[in-house]
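One protein chain is absent from this view; the other protein chains keep their places.
Read from first to last, the chains carry the letters A and B; within each, the first residue is number 1.
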Amino acid sequence: MSAVAANSSWRHLKYVATENPVTLAAFLMFTGFVLMALVGPWIAPYDPLASDTAHALRPPSARNWFGTDSLGRDILSRIIVATRLDFGIAVCAVAASFALGAALGALAGFFGGWTDRIVGRVSDTIMAFPLFVLAMGIVAALGNTVANIILATAIINLPFYIRVARAEVNVRRNAGYVEAARLAGNSDLRTLALHVFPNVLPPMMVQISLNMGWAILNAAGLSFIGLGVRPPQAEWGIMVAEGATYIISGEWWIALFPGAALMLAVFTFNLLGDGLRDLMDPRTRT
Amino acid sequence: MSLLEVKDLTLEFRTRSGTVRALENVGLTVDKGETVGIVGESGSGKSVLSYAAMRILDPAARITRGSVHFAGQDVLAASEHDMQQVRGREMAMIFQSPRTALNPIRRAGRQIEDVLRVHTTTLRSDLRKRAIEALAQVRIPDPERRYQAYPFELSGGQCQRVMIALALACDPQLLIADEPTTGLDVTTQAAVMALVSELARARGMATVLITHDLALASEYCDRIVVMHAGHVVEEAPTAELFRAPRHPYTARLIASTPTPQKSVDGLSSIPGNLPDLRRADLPSCRFLARCERALESCASQALPDVPVAAAHRVHCFNPL
Partner (left out) sequence: MSPVLECVELKKHFAVGRASRLHAVDNVSFAIGAGESVGLVGESGCGKSTLVRLVTRMLDPSAGDIVYRGRNIGFIPARVFAATPFRPKIQMVFQDPSDSLNPRHTAFDAIAEPVRRLGNGKPVAPQVEQAARKVGLPGELLPRYPHQLSGGQKARVGIARAIALEPDLLVLDEPTAALDVSVQATILKLLAQLKRDLGMSYLFVSHDLNVVRMLCDRVIVMYLGRIVEQGPAQAIFDAPAHPYTRALIQAIPSVGGRPEGRELLPGEPRSPIDPDPRVCRFFGRCPKQVDRCQKEAPLLRELRPGHFVACHFA
């Protein structure tokens, strides 16, 4: 990318971020989360796995900002470290889902015919199951590992991307610039990949962002019921599960803080969606 | 008293990229029974003017000056309830792209009945009959069958006729036709315009024809108002306008319209582009940058209203 183009991309990023304060807030929070994911283990005040039964079930204090859980582990440390795992799962699952789903949907939307029918039936089959139950089934069948959570989340998410990509490509299929691309000597596949698909990306960005939040919730949900992440690993869902049993006895902080982290992460992704779409859409460039 | 009177109307739109000064000091009068053409290119504000007259502007619009009076009533000050009595009954509008202007999931006949039900005291049992009559009046062949049709089953010309039937169902005093034939075939255009003008004549209805097609306006309008970038630049009776245009823009517009007699080399063009209406530093005359007769006063002094001949006015410091 030439210096001029890189410069204008940076300027465009600044414009999008500053034009809408909500977008700016979302970018900042997202950056915060990413930083936590990257350097979490180093900035956590305590070892997230170290149990210290002498200080078990302590409410938030100067020593433990978010309190401690039943094994005396510092909740704040566990939340920080869990960021990497939760984000990692969400990013991998969404990336895989997007890559495959968008490709299938785009092919179905562009070529129609049998491609469309087959992709449609695959998508319908997945959607015929209650999605969370299907995820549970996949993890239960293939084994209780993090990799399988990622796989399960990716699979149940496919119809979503297939549908969006198919619809967006279908709308643009007969646009003038698509015919112009053919006249310029592009094969159908090239036209789809290089001319149509880049125009489909902006609307898909919003979907991806919303989806990230959903993927985190999904992973947390699976861990909550005991599938996927095993103790003593720190993960927000598992922490909420552990804390759920203690709410009645009054130790509210064990479930609240991981729950709040989850909520904030999903919220960030939702807000980020609009900003990402503006970033990708050349029409909002001045 | 004129039927529609717009005076000094100034309005702007607040958008993400700035405030668009869409109309400035626009005046328009339409008398009972006459057909007035508003001619201008894209961005001239002709459609916005008509939406202001019916008070169906986008909420981002802000009217900063001026007044609109319809049949003596102050449109801008009226309540929404009062406006709803007027719209469709006294003042009606037909739009471009007739197929998209009709409700795609309601049958044509039903849509006409909707208008009758809201604005007239027609008995329920008579609604269908009157709707079919309305369709017959706009010369739709086989109106009984077309009553049942959905818009997608009708051709572009037929959809436009249905829209005309909708607009005329309550015998309005004023019909605003916003580019009613753009996108229609030229033979269909001829039929639709003939229909509108015949119905207007028969009912003594005033018509405002908004179009970018000068030739079309010349054939059907008694008077023509020429707009450019949110200003009215000239208005005159039709024959007079074409015989002796006084505003440089009008003259250029006429000279760049293809006719059977002209060759390509004989076509004139207008250099430059429309000014960006979001700018704060717009000159008084927005045609300044493209005009070869520009004077110093054109940039700063308020545009004059120069009466050139009977009913012929031009807003220019240096008219032809």
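Following the convention adopted for this analysis, a contact is a pair of C-beta atoms (placed from the backbone, for glycine too) under 8 Å apart; a residue touches a chain by one contact, two chains touch by 3 or more.
The structure presented is a predicted model; accordingly, all values stated were derived computationally and were not measured.
Only one residue in the set A:G112, A:G143 or A:P198 touches the chain that does not appear here, and it is A:P198. Annotation: of A:A180, A:I225 or A:L264, A:A180 touches the absent chain (contact as defined above).
The residue touching the chain not shown here, chosen from B:A77, B:L267, B:L295 or B:A309, is B:L267. The set of subunit A residues touching the chain not shown comprises 4, 175-177, 179-188, 195, 198-199, 282-283, 285. Considering the complete assembly, subunit B touches the hidden chain via residues 41-42, 141, 155-158, 185-191, 193-194, 197, 212-216, 218-220, 239, 242, 252-254, 256-260, 262-265, 267-270, 273.
The criterion applied here is as follows: only the chains that are shown with their structure count from here on.
Averaged Cα coordinates give subunit A a centre that lies 50 Å from the centre of subunit B.
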